[in-house]
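The complex is shown incomplete by one protein chain, all other protein chains being positioned as in the whole.
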Amino acid sequence: MERVSIKDLKTDAWLGKDVIDTYAVRKIELKTVAADGKQFCSLELGDATGRIDAVLWDKADAVFKEIVAGDVVKIKGLAGKYRDNPQVKIELIAKLARGDYNPAHFLTASSISRPDLEAGIRVETASVSQTYLVKLLKAFFGDAEFMRTFLDAPAAKLWHHAWVGGLAEHTIAVCRLARAAHKNYDLLDLDLLVTGCLLHDIGKIREFTTGTFIDYSDEGRLVGHLVLGDQMLMEKIGKIRDFPDELAKRLRHIVLSHHGEKERGSPVVPATLEALIVHHCDYMDAHAAAFTRIIRREGLQNKRWSEYVNLIDRYIYLAGSDDDRKAGDDGNLKLF
Amino acid sequence: MERVSIKDLKTDAWLGKDVIDTYAVRKIELKTVAADGKQFCSLELGDATGRIDAVLWDKADAVFKEIVAGDVVKIKGLAGKYRDNPQVKIELIAKLARGDYNPAHFLTASSISRPDLEAGIRVETASVSQTYLVKLLKAFFGDAEFMRTFLDAPAAKLWHHAWVGGLAEHTIAVCRLARAAHKNYDLLDLDLLVTGCLLHDIGKIREFTTGTFIDYSDEGRLVGHLVLGDQMLMEKIGKIRDFPDELAKRLRHIVLSHHGEKERGSPVVPATLEALIVHHCDYMDAHAAAFTRIIRREGLQNKRWSEYVNLIDRYIYLAGSDDDRKAGDDGNLKLF
Amino acid sequence: MERVSIKDLKTDAWLGKDVIDTYAVRKIELKTVAADGKQFCSLELGDATGRIDAVLWDKADAVFKEIVAGDVVKIKGLAGKYRDNPQVKIELIAKLARGDYNPAHFLTASSISRPDLEAGIRVETASVSQTYLVKLLKAFFGDAEFMRTFLDAPAAKLWHHAWVGGLAEHTIAVCRLARAAHKNYDLLDLDLLVTGCLLHDIGKIREFTTGTFIDYSDEGRLVGHLVLGDQMLMEKIGKIRDFPDELAKRLRHIVLSHHGEKERGSPVVPATLEALIVHHCDYMDAHAAAFTRIIRREGLQNKRWSEYVNLIDRYIYLAGSDDDRKAGDDGNLKLF
Amino acid sequence: MERVSIKDLKTDAWLGKDVIDTYAVRKIELKTVAADGKQFCSLELGDATGRIDAVLWDKADAVFKEIVAGDVVKIKGLAGKYRDNPQVKIELIAKLARGDYNPAHFLTASSISRPDLEAGIRVETASVSQTYLVKLLKAFFGDAEFMRTFLDAPAAKLWHHAWVGGLAEHTIAVCRLARAAHKNYDLLDLDLLVTGCLLHDIGKIREFTTGTFIDYSDEGRLVGHLVLGDQMLMEKIGKIRDFPDELAKRLRHIVLSHHGEKERGSPVVPATLEALIVHHCDYMDAHAAAFTRIIRREGLQNKRWSEYVNLIDRYIYLAGSDDDRKAGDDGNLKLF
Amino acid sequence: MERVSIKDLKTDAWLGKDVIDTYAVRKIELKTVAADGKQFCSLELGDATGRIDAVLWDKADAVFKEIVAGDVVKIKGLAGKYRDNPQVKIELIAKLARGDYNPAHFLTASSISRPDLEAGIRVETASVSQTYLVKLLKAFFGDAEFMRTFLDAPAAKLWHHAWVGGLAEHTIAVCRLARAAHKNYDLLDLDLLVTGCLLHDIGKIREFTTGTFIDYSDEGRLVGHLVLGDQMLMEKIGKIRDFPDELAKRLRHIVLSHHGEKERGSPVVPATLEALIVHHCDYMDAHAAAFTRIIRREGLQNKRWSEYVNLIDRYIYLAGSDDDRKAGDDGNLKLF
Partner (left out) sequence: MERVSIKDLKTDAWLGKDVIDTYAVRKIELKTVAADGKQFCSLELGDATGRIDAVLWDKADAVFKEIVAGDVVKIKGLAGKYRDNPQVKIELIAKLARGDYNPAHFLTASSISRPDLEAGIRVETASVSQTYLVKLLKAFFGDAEFMRTFLDAPAAKLWHHAWVGGLAEHTIAVCRLARAAHKNYDLLDLDLLVTGCLLHDIGKIREFTTGTFIDYSDEGRLVGHLVLGDQMLMEKIGKIRDFPDELAKRLRHIVLSHHGEKERGSPVVPATLEALIVHHCDYMDAHAAAFTRIIRREGLQNKRWSEYVNLIDRYIYLAGSDDDRKAGDDGNLKLF
């Protein structure tokens, strides 16, 4: 039997039918009816295709003690509506262990394969020859555990590269743009520049949690990925004997200033050419990836213009694009 | 006898000495002494190395009628000071005809040779194969007169690429960055993108006057290079039979939106991926060129930090750069 | 039988009843039900009183091929709801030819008659006596086709003068305010000022499409009415022999700077007294027209304050206005 | 013997010569030489043509006790320089009584005569017929002492109408623009509108001191002319029996909101049509007067562009203006 | 029988049941069904726990003439839904006189008792010893009617201290913070500072109406509490013989500048140390009270983070707070 995705479950086709399938728990709260003191669980279920509200009345208290946000559960329930929103009334619920479900059902992954992403990163690290930078990159990317986490990380919750592998995709794209800048500007120190690109967003590994859905971690919100990245950088540097002070300062400056302006959360603004270029490449790729996602999604609907995009205060022009180009998934990077 | 540059003329070494040499007239005003009604000319002289004030008392009225800003003159005068600023007291003055002086004395030129710049542009135009874009580029760059003016133009009055050939340098740099972006993002139409890069700043040809010094033209200030460029574009398109409307709209959108935000003078913001990329590449190159100029100028003085740069509200870090890199002139582009 | 306006059709009085009438198609999309692959058309219908969603299941594919946004159709359908929003379930649909419907059902028109608007414009053009400006105005307003389009154009999609004839109303209002300014400030060149007022918004003719509803055209969004107006101006000027350069520059500066600030989309800011005054008169009339519309609409409901007006971040005070004044339609200009 | 204006005194023609004439004291401080404890007075002298520094060594302490900023003094002194700035070394100084000097030497006055300004105001007050507004206007402009102060007041320290009579000039200009607006918009209550225009800036009477030069008063800076004007308004209204509350609220709203935006110092933004129009007319006249002053001052020097005007971040275009127009003083209003 | 709060009435438990109870009328409008011309009243009912929509068909016209917003009514009605929002269909309605209902049902009150709030204010006024400030404070807080109104007033409609007694709570909190500042900075005049704190927000008494719910008064929106407070201050000062001018100016400057920046509605910015400190204490307390309210409300729901708080553009971190602290009502001030 085929899986019932949440996107399908929310259509009228499923209204009034029973569903038995596996979903991630995004939220779970225990609530009380004011009138009679009865308790129930209010849940949000999710998978890679969307989210749906759910409610559970039976043994709510016990269920609430056992299941937490992030768990994957198998449910039997009735697809209905509450206040005109799709809602599942859960009858049976059971927590699944890690091996008992397919993680790919819950998190979207990059359209580029994991080995290809890894290879893309390796190409960049291999290009660096300055002794201390080689050691530093090895300390990060030579560590299998780090590499695994890096390849799992998204680059954002919603806006751009919001999928498993998104951080790697974005990092590779930024490296490539920076190489082109280096061909233009001979004051640039290429090894420092590439290292800066590779490490500029490593803090995102700790900024996001990506068990069964992408969300901000507590330290992601309280500290932010720029400072988390700087901290990770200084920890590794602290373990490399005689790592030059000057180089350390320049690297952490790249990480901390890469948002380009204080208004966008950089505690310092770029004061070196390398930091300036990393900022511009980062910004260009984030913008380009967001445009791409919108053009691909909305461009196939025969519309001339996208819906209004609040985050960048504009409509995007869709007409006149070649249909072949628009087809495909959200991915934006051509790796080969 | 060697030329006395204005930079030298302002040093104490020339104080009190007579100078006979050739300078450009940047400003000339006829003034009257309130006390006795006597008239004099107040001038500003210039060459590629700087500016100096000058005063002329003899036959001021006649001189004022003959000489206008932009002329090159031969003067005999006394190097002195007025209110503690260097000033030349002019005794004799004569206007020179175009062939009688060396233009290179008055305007700084790109560190890249004119043939190299032209070749750099030709590489880009030759890469375009879409029929109507080929016709359009030919209408511009195939016109010798346009090409001559294009290669003479600066990209700014002061901030970046403020020299003869600056527009060509900047245009080539932007094309190259855009090509790198195209390698990343397959939704981009490469021919449209490169054409957009080549034409994005053509309005600067009319925004600046560059006889013997760079200044804004009247229409440069009243209309601006974005709209002047759009107008030049539409004039050429109007002469190409059956030029597709869709393509015309996309091209002029690139030209008009390339400053990226309304606050920076774009009447519309980028709504296509090509326009977005041209904007980012333009912005990155302008920033990089300004950083380069400051690092080269100030980096050789054994300072750790530049003076405060008002336009970008920051100091630039100079220490730790390789001295070899810093040597050389203001130029920033590696052409080959 | 009386027409069923969309405003009425959305009330509960029509719920569950059959409706047969004529509406404009504002949007039409072909969609597919994920569950069973069935296709249907999702439409938005409109007339001068509002918009309503509609759905059509029968021969959706064929209908979608025949009917496009902007068409006027006769439908037979059932007034119902979907997810608690009014929706018409269309059973029969047929496209109407231009002569087969009354355009006034679909677009609101100015409360001032077309001949009165035309007369109002003629008063202004007739007041200009400077030779080249007379020729220029004749090239525009002496062209019957231009005049027809001008009188059809709105001045906005939603905010102020968003109706047929709105552009003419706004233009006349701005001319009159500018004349008052001229009585105050003798440096103003009256002929240039009036011409500037008459032409400042002509680009709106091309910025909006106004078949059966007002919307932005593609070039409206990609180029904007300031640059479109400048282009139209330069085309006419190009056909007038010996039109003085100085005058051309001053006119296009008025058109391009009339939004007053870069943040509001002017690529250049007013640098002449005439441009400054056109900007202020334009801004005052737009503001006053928006206030008037809100006071008239909400003022009759016995409220002391309007709802919050997001676009100008404030409530408008309605109490204490004379009821006679508030009565009437949205129109704001007293022509005679 | 002719008066030596400060403008002349600062030219080289007076360098090293003795001057005996009458000037206003703009500042006076008692200072001590660190090295030897000797005291001296550091002064700033002024008249309608400018300012000059002065120093006085003899009996500095006694002079400092007698003379305060705002006094007019007769001095004998030597025109010289200090650190390259013009400076008068005062040998003798004596304070003059009010009748002993000509006030016109110290403050610039409007180019429109006082009776004409008064007549201009009377035309506006006479046009109002609503009972309570008539009483209110009489309470202000029917009071000879108020009228005298009103006609003496400037509208600013530097930027626009910075002269005796400036407030009246500006007030008349604003009334006239508002009348034109009333011809356009029939929702406007004309009597309320004109009264609002007449009273919008009355707080400036207390915001500035205008003895021998224009400066901010303490309450001008601590309270501001909007709130001072509102206070003056409420004092008069408090003395008119049965003045309608609704009318009072609408009037003070006009006064308090006339700067249009909080950023420009209005504690509330316009929420009535009358307040909106007063704001726009006020703003237009201030802008137009500032442009006029700059065009008149700089336009006669054969320059195409003004110097950069910091307050409005732009150059003003001077070329092409009719010379006749530019001639004359700073005044901007055509009264008849 | 227990009261049916609006919070309860909106739950599904009451759906379809009859309710007979007492509510405040927040809004009442008379509307007409387009289709058949039938009239009905559309109401908003409220109490201290929330708001609910209501509709009344019977004798709508008569009811509309008798009942106005702010009245308290007894109704008999049916709890239902309209367009999926809770709505009461009113069958019977009767207006209640002031004594016939319990005001505490309609307005939330401070968690601190009225006598305690009054005592808190008295402690502050009693601390002041400067003669004229003592007289001034007596003129306000020695007036029983003023004191009653002051203790009834809220400090805001929604954001912080939005309850009866909120103004007193906020005023006491600000006084205490200012005393701490005085212990740090010896330039502060303590009596002036405390008086400034006590009076800084008195205008709020007139800015809000608080009959049966908190709303802005007309003059609250048209004039604002800063200027209303300044006016109240000047009225009292005007009645105190020989009140020093200097002191009056300093006090009104505190009141008018306490929002700290023009953008936040202060017509002048703090120019004295006392005004600066009052501003900072006011701002800190408003912020702290808003955080407290959110932490208390959302913190008990086992969430780690609050919902997004638009007004301050952030999430608030809830995890890790001691549960004891979070329990309790919205109140934030520890009085003893």
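Note that the chains take the letters A, B, C, D and E in the order they are written out, and that residue 1 is the start of every chain.
Operating definition for what follows: contacts are C-beta pairs under 8 Å (C-beta built on N, C-alpha and C of every residue); 3 or more make two chains touch, one makes a residue touch a chain.
All values reported here derive from a predicted model rather than from experimental measurement.
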Going by the whole complex, the chain not shown touches A, B, D, E
Of the residues A:L56, A:I75, A:C175 or A:L226, which one touches the chain left out of the display? A:L226
May I ask which residue of E:E2, E:D186 or E:D242 touches the chain that does not appear here? E:D186
Could you pull out which residues of subunit A are in touch with the chain that's been left out? 218-219, 221-224, 226-227, 230-231, 234, 249-250, 252-253, 256, 262-268, 271
Missing-chain contacts mapped onto subunit D: 29-30, 33-36, 83-84, 218, 221-222
So which bits of subunit B touch the chain we can't see? 7-8, 11, 13-14, 84, 301-305, 315, 317, 319
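Rule of thumb we're sticking to: only the chains that are shown with their structure count from here on.
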Neighbouring chains common to subunit C and subunit E, by label: A, D
Any chains in contact with both subunit B and subunit E? A, C, D
Could you tell me which chain's Cα centre is nearest to the average position of every protein Cα atom shown? C
Check: chain pair from B-C, A-C or D-E whose contacts match over half of those in C-E is A-C
For subunit C paired with subunit D, centre-to-centre distance based on mean C-alpha positions, whole Å: 43
Enumerate the residues of subunit B that touch no fewer than two other chains. 218, 221-222, 250, 253, 271
With chains as vertices and touches as edges, which is it: line, ring, star, complete or other? other
Touching pairs of chains, all of them, please. A-B, A-C, A-E, B-C, B-D, C-D, C-E, D-E
